[in-house]
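Dropping the structure in here first, questions after.
All protein chains but one are shown at their positions in the complex.
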Amino acid sequence: MTDKEPRLLLFHAPLLRQDMTTPRTMRDVIVALLPATAAAVWYFGLGAVLVLAASILGAAVAEWLFAPRASRGASLRDGSGLLTGLLLGLTLPPGLPMWMAFLGGFVSICLGKVIWGGLGHNLFNPALLGRAFLLATFPIAMTTWPVITPGEFGVQAGNLALPFMQAGADGVSGATPLGLFKFEQQVTPLAELAFGKIGGSIGETSGALLLLGGVYLWIRRDLDWRIPVSILATVALFSLVLVLFDAERFPAPLFSIFSGGLLLGAIYMATDPVTSPVTPKGAWIFGIGVGVLVMLIRVFGGLPEGVMYAILLMNAATPLIDRYTQPRVFGHEAESS
Amino acid sequence: MKKNESYEEFLKGIWRDNPVFAQVLGMCPMLAVTNSAVNAIAMGMATMFVLVGSSFLVSTFRNVIPKQVRISCFIIIIATFVTIADYTLLALVPGVHKELGAFIPLIVANCLILGRQEAFASRYPTKLAVMDALGMACGFLVALFSLGAVREILGDGALFGVKLFGDSFEPWVIMILPPGGFLTLGVILLFFNWFKYKKDEFLDDVARAERSGADG
Partner (left out) sequence: MSPDTSKLNAQPSALRLVLTLAVAGLISGVAIIGIYESTLPTITANKARELREAVFKVLPGVTRMQALVSRDGDLVVVSEPDKDEPVVYGGYDDTGDFVGYAMPGAGPGFQDTIALLYGYKPEEGLVVGMEILESRETPGLGDKIFKDEEFVAEFDALSVRPEIVSVKKGAGTAPNEVDSITGATISSKAVVRIINETHAAWAERLPPAGKEPAIVEPETGGTGAGP
């Protein structure tokens, strides 16, 4: 079969090739996330680095452990596992004990990817599944936000908790802009939202840098622009309508967009090609669904933030969306039913 | 010989035909009440009482019950035992009864029990039927307990209410909630199947080696 000098080369389509490969896409996304990650380290200190490292390590260990013996190196080298670990780490609070972040990364790959049959077969975004697991497992640690200390590269007290042990008596805990808005009716200034300096998950501090990464990905053609655009537009529109009813009670459109994990989720997680629809029409439906769910959970639900659940729910609807938005094959009649 | 046979019927329920790990029966109580070891054992004991009692009666009267109404008769017998178990638990251990709640009456609907009546007790002599019921109930109890123990240890840092890791243990809240039941059961089934797979592989290897030995 493997003749070293074939006399006849047989190819099947496609005959034109692009350098658009899985490792390249994964590398692009990691590069796009670097500025926001750097900002997070500036605001939250070394604690953020430790959490990110632990979650990436957890993902890598799971990836290595559950791969077939023959392809152990390959599954790590395509970078998708590492990206899952990084994305998960960015959604975690900076003061989270490292062992929890490790467990989260491990669970992300196990439950989010391996049991479905590996990359490309999973129904849910692995990083968000890992976060949902952590949120349900350690609800207190996952909603304890340390006070930000720009430029002080310290480690949060909670980071170094021993495995299976509590984070210990916490010092001062801060709050997220969404939490402040929901429970204390306090509005955080937009400039702080856009450039960081707000409490919250590691990756959601700097909205502007997340957007910058998104533009880079769009230029490199690594993401379907329809999804983030439709999510953000829906959220802004929903917000605007609510504000027209009662400006006191409901969040303004820009606040809605820049607060919480919306930008991180809309640009880097909802666009995961495996778990979002492939058709353009489907992408619009998917994005609008995420946007509506986010606003419903934030405004009318019991939780301050709903990006994670919104994306996971729409992930579940993706196969159905794909099925009903199949384009008509040229030359075929539209289905009469 | 006779003794061996009934012994065999007892053992098969615990491992080879384990109602949970091999037959995947009785999932409702399995997932619902295994958030602590005590609840799991109480549920297992109640199920054992009902299963052994009804198997005994069904097998004893298997020649009297006409087949056209056998299912109704089984259900009447099972429901009676369940009611007895329900009231006894309520009187003796009200705390556990409150935790188990609606799942005690729901033993009636446990397909493990009706399944054993239809598939075994109504066809075999009393002694074998009782041994089979005991084996199945023990297998169910073992499964409930292993799930309950894992969930209580991780979810509460305790076993039978005794703290294992000291006060600073961080409980895995999800393990006490319903998703924890699904996750734990999934992992246990994974290991059970992995073990069976490895065993079959090993037996295949042995058989092949023997065959090639015989050929040569």
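A few remarks follow.
Per-chain residue numbering starts at 1, and chain names A and B are given in the order in which the chains are listed.
Please note the rule applied: a residue touches a chain if its C-beta (ideal position, glycine included) is under 8 Å from a C-beta of that chain, and two chains touch if they have at least 3 such contacts.
In this text, all values refer to a predicted model and were calculated from it rather than measured experimentally.
Only one of the listed residues, B:11, B:32, B:45 or B:79, touches the absent chain: B:79.
Interface note: of B:123, B:163, B:196 or B:211, the residue touching the hidden chain in the full complex is B:123. What chain B contributes to its contact with the hidden chain is residues 5, 62-69, 72-73, 76-77, 79-80, 83-84, 87-88, 90-92, 94, 123-125, 128, 155, 171, 173, 176-177. For chain A, the residues in touch with the chain missing from this view are 139-140, 143, 183-184, 302.
The rule is short, and it goes like this: only the chains that are shown with their structure count from here on.
Averaged C-alpha coordinates give centres for chain A and chain B that are 41 Å from one another.
Put simply, chain A touches chain B in their complex at residues 97, 100, 111, 133, 136-139, 141, 161, 164-168.
On chain B, the positions that touch chain A within their shared complex are 165, 168-170, 172-175, 177, 179, 183.
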